[in-house]
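Missing here: one protein chain of the complex. Every other protein chain is in place.
For clarity, chains are labelled A, B and C in written order, and residue numbers in each chain start from 1.
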């Protein structure tokens, strides 16, 4: 089980597809795993009152956020039989179309990963103090609201 | 919507992490997407009566399987509001630790992708005529049974 | 009538055959299967489903295609 406390789940800027590939490849030596489930949050170019979102700038109350991520990890390993779990969240600017959240759970069997992944993502959305500032093409902005 | 009939969902051998990364990267231009959910099936090195599975060799009734994959796609787009969906399944030899199934769904919002992905994976498992032959390290084998 | 019978997975292993042409006098798929049990006794205790025109069909279905496919339990993914 790979549930030690991570230093930080935050990464500066967008999460690249190469980073995700690398993370997947690293699991090839863990041959008890039968199922992976990956959630990726991508920044949408929403149109709000005729203005298009070009990026989101993320800030966080980092110390509390990393504690919350850690609590979510612990609770998830407690509730679900997982082999491993990885969470990465962007800080700073992430452009529309780029990835800002990467959650990766793995288990011997598929039933577990579906339940666990949804649980982790909902917990992150509701409990982790991260703030998104939606920046429009004309450089005006509004503060993102999750639903 | 990207629901045209695919020629074939089958790929010879394992699905590489580079292929998955490439597939993720291709979605960066689709800026209405807010959430991706990816399922990866990985071959387990199960130990059965003291023998370890070293690989699975997949065969399929390909014409029927591709039809079934197509029906599953259509039914999924009908049931869930998705932006796109991709399915790849290996044929031939896939070693323990390698990936044999890659299902990728994307939507503006996260709730949809969780439901849709689980639906697609369960449908594939139950309706698509694919057969796995578990090959042990001593080259003996047994036919895989899904549960 | 001449029917092509295809066997997949475990079934091709126990029959030693992936595909064969079989002379059938007509009737239901159950009748065909009974005849195949005689030709391939190793099939008798095996679990399988039958596809006609790429759809699974009940054994009582009338044979209408010239190709019948015997499929062991699916184990994809």
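Things worth noting here:
As a working rule, a contact is a pair of C-beta atoms (placed from the backbone, for glycine too) under 8 Å apart; a residue touches a chain by one contact, two chains touch by 3 or more.
These numbers come from a predicted model, not from an experiment.
Note on the chain not shown: across the whole complex it touches A. Of A:53, A:101 or A:135, it is A:101 that touches the chain left out of the display.
Within the full complex, the residue among A:38, A:113 or A:128 touching the omitted chain is A:128.
Looking at subunit A, the residues touching the absent chain are 41, 58-61, 63-65, 67, 89, 100-101, 121, 124-133, 143-146.
Methods note: only the chains that are shown with their structure count from here on.
Put simply, the chain closest to the centre of the protein, by Cα centroids, is B. Our note on geometry: subunit A versus subunit C, Cα centroid distance of 49 Å, whole angstroms. Averaging Cα coordinates per chain places subunit A and subunit B 22 Å apart.
If each chain is reduced to the centroid of its CA atoms, subunit B and subunit C end up 27 Å from each other.
Contacts with at least two other chains are made by residues 77 of subunit C.
Residue positions of subunit B touching 2 or more other chains, listed in rising order: 41, 121.
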